[in-house]
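A single protein chain has been omitted from the complex, and every remaining protein chain is retained in its original position.
The first chain written gets the first letter, and so on, giving A, B and C; residue counts start at 1 in each chain.
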Amino acid sequence: MKKLINSVDSVVADALRGMASAHPGLLRVDEENRIVSRASGPRAGKVGLVSGGGSGHEPLHAGFVGYGMLDAACPGEIFTSPVPDQMITAATAVNGGAGVLYVVKNYTGDVLNFELAAELCADEGVEVARVLVDDDVAVRDSLHTAGRRGTGATVFVEKIAGAAAEGGAPLPEVVRVAEEVNARSRSFGVALSACTTPASGRPTFELGETEIELGIGIHGEPGRTRSTMRQARELVAVAMDALDEDMPISGDVLVMLNGMGATPLIELYVAFAEVAEYLSGKGARAARSLVGDYVTSLDMRGFSVTVCLLNEELTRLWDAPVETPALRWGR
Amino acid sequence: MKKLINSVDSVVADALRGMASAHPGLLRVDEENRIVSRASGPRAGKVGLVSGGGSGHEPLHAGFVGYGMLDAACPGEIFTSPVPDQMITAATAVNGGAGVLYVVKNYTGDVLNFELAAELCADEGVEVARVLVDDDVAVRDSLHTAGRRGTGATVFVEKIAGAAAEGGAPLPEVVRVAEEVNARSRSFGVALSACTTPASGRPTFELGETEIELGIGIHGEPGRTRSTMRQARELVAVAMDALDEDMPISGDVLVMLNGMGATPLIELYVAFAEVAEYLSGKGARAARSLVGDYVTSLDMRGFSVTVCLLNEELTRLWDAPVETPALRWGR
Amino acid sequence: MDTAVFARWIGEIAAAVRADKDRLTRLDAAIGDADHGANLERGFDAVVRALADDSPDTPGALLGLVGNTLIRRVGGASGPLYGTAFREAGKALGDARTVSTADLARALEAGLAGVRRLGGAAEGDKTMVDAIAPAVRALAEAVRDGSGQREALGAAASAALAGAEATIPMRAGKGRASYLGPRSVGHEDPGAASAALVFAALCAAEAASDESRGG
Partner (left out) sequence: MDTAVFARWIGEIAAAVRADKDRLTRLDAAIGDADHGANLERGFDAVVRALADDSPDTPGALLGLVGNTLIRRVGGASGPLYGTAFREAGKALGDARTVSTADLARALEAGLAGVRRLGGAAEGDKTMVDAIAPAVRALAEAVRDGSGQREALGAAASAALAGAEATIPMRAGKGRASYLGPRSVGHEDPGAASAALVFAALCAAEAASDESRGG
């Protein structure tokens, strides 16, 4: 395992130092408490947006802290949800008096830790709401399971709810918008290779020269099924069919063609061309899009595609100015 | 070789279709002639900036087309310089009457093709100047060799000369600024793995579990020396020492910590923390910075670091608004 | 059993986790995200440090500190779950200075109830519950049957181990492994495996304390 790190144990702390040095104008990094927040601090009367989760998904979440998006992010160890202390400190730090929204990806660890944090916040008089992101159609949902994973739609929820909060919406309104984005979004991922966590030092699974995993998550876990390598066009069709089957795609959509961390950008554009064609075959249109690495799994090769059915409100909020390390426009 | 492509022969064409679909508001893609230009077309009286080179370095160059940066980019085949026809068509298309600057990375192929194109443009009455980027200190320069390679500084030259052109500077002034950026910039690259071109289907070289290449370029070629894997801190020191030896680093600098295409962002931040520390050890400061994939080598793992000694003018031009797929601020 | 036995238990867990870290991570790599070993090592190292800084003087206070430390330092699913288990067990022990096997059985039942409430997993869902629940049951039965302490703890440890092994053919209903659907079958659940270590450590701690007292 060759990784550009100083030691297995210091990866997250070192990366936080790097973020602090790279974005002094945008971010304030509390290395001690492991919290990344806006350099500008909380704004009175604005709902605070806090997210967090395991590290290894960069730029998610800390790369989305800034004007028009998150107020703070709590990075956990690699692929490990952060702890309630971080979440409580973050909520207290960003609270501008209008309450705080926790954006939580649906994983047992994230859910439980944010739950404990929310309870403790309530005890301390900080009003906290939670929205659960669970967009991954590869996971069959049922009452008896952990439910769908939260993956790519997290970026959409954070951006759009962030814009609502920035625009002065009160907490229930921000919650409504966040839940609407989640309800209208679906994701599906494909791995061409596994990833290697620094702690384990070897790939989480082994794929042969022509094998791929369909329906992967973002923690290096294998997917629903192993399959064989195909053209970009066919792989995109597998992913898009899975989305469309779960939520018929039509009209103007917001699409993210996301790289898993080690997929060259030229390949992501190749895949995006196929997404655009697929959409027009359905009478839909990629009215807004992102192509690049947004929700990654360390050094995994592969992609995920996330589609959100837009409406006028969501489009307006998507287009609103944003100024974060990883997403920036209008400012 | 598992790549997210439709066929080895269609990679560049397919990626261009993808870029067209992903950035309709920013880019116009002439698939026939392989030219990516601003959706807004040429602006009368503005110097046109054209760059180009082999594909496989995405987002370079087409990802830097837009307000405040390039007017057009000519993507060649993977790792192969584009042909004069593309360059001539691009120059003609973006010429707003104030002449055109070709930004050329110093590789024999790029130099020769841009040279032929410039000659033919002159014949057709289009005023064309060229600036050669040659920032890679890993290559020992001499009168008898091809000279230094152009790598990371290309992004700085395109951004800063682009801002000068956008601000209405005449061609000789844009050339002066571009040459100044190049003169003040140095780069050094390190590979943890080779890359695999679609055409060859296998890695351009093989590295063992603890081997790395120091002083690599951006075309998958091996570096100056093979070495052994070390901590991020030490690898950064090797790179920074090489820059500093060639051009003493001091004062405010612009730094790019660039991923080669398959390096997780968390690792790039780890390395950037070390760059920042190294700089403060020299009494210098990363006044401006980029951390991410900007000048890549397909699926190579590794990084390069580029430093530009800032002055007031260059800082102002760097800060000027830019709106391209890969670099965006102030708009 | 006094506070010293409980402190020894935690020390044994920390040692066992360190020794088996790679195995736990490998189990988690197969059906999860390859961090269970690192998570528990980080957690129990922190617990050992916390106990060194602040030596609680009752078993209940000690388990409470263990639970809170795990919740505050581990993250992931196992942090809140193990943390809650120890916290609830500690609460159940109140401020008694010594603890009988029967007290311990009731406390561990409370811990298990906490895990069930928080995580929502039932037996058969291929989680740590599949090791903890049979262990707690075996302990309670041994108490009911009038077995000695050593024997009772041994029964609990064996039941936990058997419970962990029994997760192999299960299809996961909770936690990350559930995303794999049928592909989760054929692998031991990492949390169940670590729960077996926890019960084995309890046995070892009791035996060692007994010996050191010349018993």
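Simple rule for what comes next: a residue touches a chain if its C-beta (ideal position, glycine included) is under 8 Å from a C-beta of that chain, and two chains touch if they have at least 3 such contacts.
On a predicted model such as this, the values are computed, not experimentally measured, just so you know.
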For the chain not depicted, the shown chains it touches: B
Contact with the hidden chain (one of B:S7, B:S40 or B:T108): B:T108
Residue among B:E173, B:E221, B:D252 or B:E277 touching the omitted chain: B:E221
Chain not shown: contacting residue from B:S37, B:N182, B:T197 or B:N258: B:T197
Those residues of subunit B which, in the complete complex, touch the missing chain: 54, 76-85, 107-109, 112-113, 115-116, 138-140, 144-146, 149, 197, 199-200, 202, 204-205, 217, 219-222, 224-225
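Criterion: only the chains that are shown with their structure count from here on.
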Centre-most chain [mean C-alpha coordinates]: A
Rounded Å distance, subunit B centre to subunit C centre (Cα mean): 55
Whole-Å gap separating subunit A and subunit B, where each centre is the average of the chain's CA atoms: 29
Subunit A and subunit C: spacing of chain centres that average the CA atoms, whole Å: 32
